[in-house]
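A single protein chain has been omitted; all remaining protein chains appear in their positions.
A, B and C are the chain letters, set down in written order, and residue numbers restart from 1 in every chain.
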Amino acid sequence: MGNFPGHAIPGSFFLFFGLWWTIRYSVMWARRMGGRNTGSAAEVCCNNGPGRFLKRVPVEGLCKTMFGIAGIVEEQLVAHWTLIDPRTQQFHELDIWQHNTMYLFFALNGIFDILIAMRAPVPSGIDYVSLSLAYSVEGLLFFYHLHGRIGLDVRLHRLLVLAAGLCAAVSGLEAWKPGTLLLPMVRTACTLLQGTWFWQVGWILYPPFPGHEWDLESHENMMFVSMAFCWHILGILLFMSVVYTVVYHIYQAKEKQRGTELELGPLSSHMLQAHSDSELD
Amino acid sequence: MGNFPGHAIPGSFFLFFGLWWTIRYSVMWARRMGGRNTGSAAEVCCNNGPGRFLKRVPVEGLCKTMFGIAGIVEEQLVAHWTLIDPRTQQFHELDIWQHNTMYLFFALNGIFDILIAMRAPVPSGIDYVSLSLAYSVEGLLFFYHLHGRIGLDVRLHRLLVLAAGLCAAVSGLEAWKPGTLLLPMVRTACTLLQGTWFWQVGWILYPPFPGHEWDLESHENMMFVSMAFCWHILGILLFMSVVYTVVYHIYQAKEKQRGTELELGPLSSHMLQAHSDSELD
Amino acid sequence: MGNFPGHAIPGSFFLFFGLWWTIRYSVMWARRMGGRNTGSAAEVCCNNGPGRFLKRVPVEGLCKTMFGIAGIVEEQLVAHWTLIDPRTQQFHELDIWQHNTMYLFFALNGIFDILIAMRAPVPSGIDYVSLSLAYSVEGLLFFYHLHGRIGLDVRLHRLLVLAAGLCAAVSGLEAWKPGTLLLPMVRTACTLLQGTWFWQVGWILYPPFPGHEWDLESHENMMFVSMAFCWHILGILLFMSVVYTVVYHIYQAKEKQRGTELELGPLSSHMLQAHSDSELD
Partner (left out) sequence: MGNFPGHAIPGSFFLFFGLWWTIRYSVMWARRMGGRNTGSAAEVCCNNGPGRFLKRVPVEGLCKTMFGIAGIVEEQLVAHWTLIDPRTQQFHELDIWQHNTMYLFFALNGIFDILIAMRAPVPSGIDYVSLSLAYSVEGLLFFYHLHGRIGLDVRLHRLLVLAAGLCAAVSGLEAWKPGTLLLPMVRTACTLLQGTWFWQVGWILYPPFPGHEWDLESHENMMFVSMAFCWHILGILLFMSVVYTVVYHIYQAKEKQRGTELELGPLSSHMLQAHSDSELD
């Protein structure tokens, strides 16, 4: 919707998943790094304890699906499920229907995630492909959303399309080459970027506090927003670096503690490892 | 041709091949999945029974070639095989000749398919490259088809170019990395998308039922068509999901039935499998 | 130069190399196919007899270099090696200097080919990269060549840029993944396409026979040229198919003849093969 919440809500969804993935992949990475450095838990990319629970119950897929449906319902409370104005026989409320289309594709991606977690027979890679598709649809709709808009508005949305296009490209590459850690990281960063940029767009086009309207034709403002986009990237990089460092040190501390416990106990680390490995298969 | 059948006929061709491929690749996928789950028929990607016949007689290539030639003949009944107007000495009927050029490239792809099925000495990968070329030529012609058109018309054809470009890209990737299942699926989806979108374009630009003319300059209509394109994608995804699920369950049921028969018979499953494998080579 | 020979001469150069490569790669392919079918000469991608001579003396590189230098000298006979008009202190004859720049990069690629053939220490893949660079420079110059031109002229040159860009992309991919047969074939086809299209552009913009001037603003002509581009592709495909078929059958006939001779002679085919293999290393 063309107002501040209409940009803040999808932005928050992207931020939520960006944060989720930041933590998820940082833990995965700390494990791999730890495994390589300490010689134990080598190349185990699945969590134990709460991680195992998260693997059984498809929390991520459920969140995507629920958020998607919630977004649709919330927007349709305004549009009353009508696409064609009964009086003029013209299309109306197209903004809302376009947002709904986007939510629908993310919900669809969530359903595929749930199916995969339930070990349903789905083609492998469909989770990445459907995610890439959801981002592509978002990018496509925003790209054709610009018709008849001006200066700053166009540029703000183009940068959003750029972020969405990057997400789509990276997700597509993940389907092509799964198992890397770098691609999910880049996808996480791009998703966070979309989230913060949605907030930024809402903030500029529909200022929540009156008295700060932006001049949509100003050359200075247009120069500023492309720079602000880069600053968002910078902030996200710094944030992710902090999270990765903290997670790494927590993991290292736990590993050390676990190593000390194991020295006192009757089981060697290798036996325990072999045990947990065989359970995972 | 600039009328409804001129868009519905190529659309139907694309839908035909899209449906064909949907079934073909769903069977192939069900076999692979079944093979992985039940331990038999592992990685056999060729059909038995009717499938073997389809492999010997290049039905797909023959269809492509015949449809291509039929399309050319049908359009030339209007154009009378003249490219230059004898009175004005100018080019005329260029729409028809452009459509013919497209048909010709698909017919050419069909001929390569036939040659490959006949085990003629052709460079490996030429089937994918010629298919990619056919889609590229289609995209190129439509891209340069837009000269002097307006608003909605341009957007409808750009989305068609996008679908054709995706098909061309995916077919090219298949030549690069054959043997995956995901790429043929994406190609199938894009081909179905082209088919339904051809119908949609015909429906909007040349409404078959009078009284539903679309305003080609309306902002609402332009917003709607980009969303409708996404809905087509959604519908195709749902359709393919249903087909894949049905095919998978039919295959599973047949496998179970076959398994029961084998338990009663004198031959073990493994011996039968080895037998059929050796026949296929 | 802005006249008919100025387009026919580079076109002829591209046609020459396209024909050269068509024959070269068709022989290579027939060998591989023959090797796979008859069980001898497996995976030998270098010629014997005249082929071996061609491998020692870098004919291809020498041709590229000489043609490049010849093109430069021929064009500079008109420009008298002056880039800045001494009277107006402005740049002049920029068309000629741009053509010279293109020739220079192809000559450079020829020099790298010669160095590789002479087993000089050059980074591997530099031949493909420098070829890709030559095509890119050509595409870049033609792309920025369009400033201030109109309708048909722009479209003709854009299609030329498209062909050059394809050549550059395929050559780049060859550096990435050498040893395939499909990529050189595609490169050959694109080079032939550039050659014939150069002739076509010269024919349309500077008709060699008076009385056939083209209307550069006509919508029909613009529609025609994009279709003509596809017809060029079609013609090249048919031509290459014929050459490949003829070469294949000649090779098969020779193999059969050689096979008969070998049966009568004292040496077995395998020994001979091993002998020639060891010589090649």
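Going forward, a residue touches a chain if its C-beta (ideal position, glycine included) is under 8 Å from a C-beta of that chain, and two chains touch if they have at least 3 such contacts.
The shown structure was predicted, so the numbers you read here are calculated from the model rather than taken from an experiment.
**Student:** Kindly name the visible chains that come into contact with the excluded chain.
**Tutor:** Looking at the entire complex, the absent chain's contacts are A, C.
**Student:** For the chain that's not shown, point to the residue among A:Phe13, A:Trp29 or A:Phe105 touching it.
**Tutor:** Hidden-chain contact among the options goes to A:Trp29.
**Student:** Out of C:Leu133, C:Ala163 or C:Val247, point to the residue that touches the absent chain in the complete complex.
**Tutor:** In the full complex, the listed residue that touches the missing chain is C:Leu133.
**Student:** Who touches the missing chain here, C:Leu104, C:Val154, C:Ala169 or C:Leu216?
**Tutor:** Residue touching the chain left out of view: C:Leu104.
**Student:** Determine which one of A:Ile23, A:Val186, A:Leu216 or A:Val243 touches the chain that has been left out.
**Tutor:** A:Val186
**Student:** Residue by residue, what part of subunit A touches the chain that was omitted?
**Tutor:** So the residues of subunit A touching the missing chain come out as 29, 33, 37, 155, 162, 181-182, 185-186, 218-224, 226-227, 229-231, 233-234, 237, 244, 248.
**Student:** Residue by residue, what part of subunit C touches the chain that was omitted?
**Tutor:** Contacting residues on subunit C, toward the hidden partner: 90-92, 94, 97-98, 101, 104-105, 108, 121, 123-126, 129-130, 133, 137, 140-141, 144-145, 147-148, 175.
What we mean here is this: only the chains that are shown with their structure count from here on.
**Student:** Using the touch definition from the top, list the chains contacting both subunit B and subunit C.
**Tutor:** The shared contacts of subunit B and subunit C amount to nothing, since no chain touches both.
**Student:** Using just the Cα atoms, superpose subunit A onto subunit B and tell me the rotation angle to the nearest 5°.
**Tutor:** The C-alpha superposition of subunit A onto subunit B needs 90 degrees.
**Student:** Based on Cα centres, what is the most central chain?
**Tutor:** The most central chain here turns out to be B.
**Student:** Subunit A to subunit B: how many Å between their CA centres?
**Tutor:** Centre separation, subunit A to subunit B: 33 Å.
**Student:** Averaging only over C-alpha atoms, locate the centres of subunit A and subunit C and give their separation in whole Å.
**Tutor:** Subunit A and subunit C have C-alpha centres separated by 46 Å.
**Student:** Hey, what residues on subunit B touch two or more of the other chains?
**Tutor:** Residues: none.
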